[in-house]
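Here the complex is missing a single protein chain, while all its other protein chains stay put.
On to chain A.
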Amino acid sequence: MLNVSRLHVSYGESEVLHGLDFKVAPNEIIAIMGRNGMGKTTLMKSLMGIVPTKSGTVSVGATDITRFKSYERVKNGVAYVPQGRMIFSTMTVQENIETGLIPRGESKVPPDIYELFPVLLEMKGRRGGNLSGGQQQQLAIARALATAPKVLLLDEPTEGIQPSIIREMARTLKRIRDERGLSIVVSEQVLSFALEIADRVLVIENGEIVHEDNRADIDEAKVARFLSV
């Protein structure tokens, strides 16, 4: 579904991603693991068209989206849950979700989104900025799902969130994948979370993929070594 090949990304003169190659199948969850500063956020932003691609190609299905703007990528099925969540804080919970619907010409929040996140239904009239961190994370995922994506990108979704909520989020993400057949790319530093949800784990270091494992035969100790400082 998502096809990334020889992706190079730079900020001005300094190249941060040095030719990444990977594919994500429909119904597959991959985790991109790496320490701070290794290029996870840069990868997500470039996939979303926020940071320009220097060279290489990104495609969704048969469509080459490498030169697309963010909103055109969304139209082609890419959705994004950024690091730090970035919800629209002065807008209500419901309005936040609706921002993802409007570009598709929809206006009513589909009931299955509130089914996934019942707490958002309870709080739909509250300003997004007044939600707890975990609730904001759910809202950011709900907003992304409102765009009816084929590929869901999540950048460090567990950052700053309580363990009990992290477990719930793992369940929810798997449920989303099972119900909708999405491809999910999640960047992580927390190995236990990645092992719980991912079908495949890639390790990124200094802008290159240095290790890859299917979950079934993962070398936990080796991945953990990459993550320790």
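Everything below uses one rule, namely that a residue touches a chain if its C-beta (ideal position, glycine included) is under 8 Å from a C-beta of that chain, and two chains touch if they have at least 3 such contacts; residues count from 1.
The definition used in the following text is that contacts and distances are computed from a predicted model.
Asker: Tell me the UniProt name of the left-out chain, picking from "ABC-type polar-amino-acid transporter", "Acetolactate synthase", "Urea transport system permease protein" or "Sarcosine oxidase subunit alpha family protein".
Answerer: When "ABC-type polar-amino-acid transporter", "Acetolactate synthase", "Urea transport system permease protein" or "Sarcosine oxidase subunit alpha family protein" are compared with UniProt, the left-out chain turns out to be "Urea transport system permease protein".
Asker: Of A:L2, A:V93, A:M123 or A:A144, which sits in contact with the chain we cannot see?
Answerer: Residue touching the absent chain, from the options given: A:A144.
Asker: Out of A:R6, A:R67 or A:R104, which touches the unshown chain?
Answerer: Spelled out, the listed residue whose C-beta touches the missing chain is A:R104.
Asker: Among A:K75, A:K150 or A:R215, single out the residue that touches the unshown chain.
Answerer: Per the contact definition at the top, the residue touching the missing chain is A:K75.
Asker: Take the complete complex as the reference. Which residues in chain A touch the chain that isn't displayed?
Answerer: Residues 48-50, 69-71, 74-75, 79-80, 82, 86, 88-91, 95, 98-100, 102-104, 107, 127, 129-130, 143-144, 146-147 of chain A touch the chain that is not shown.
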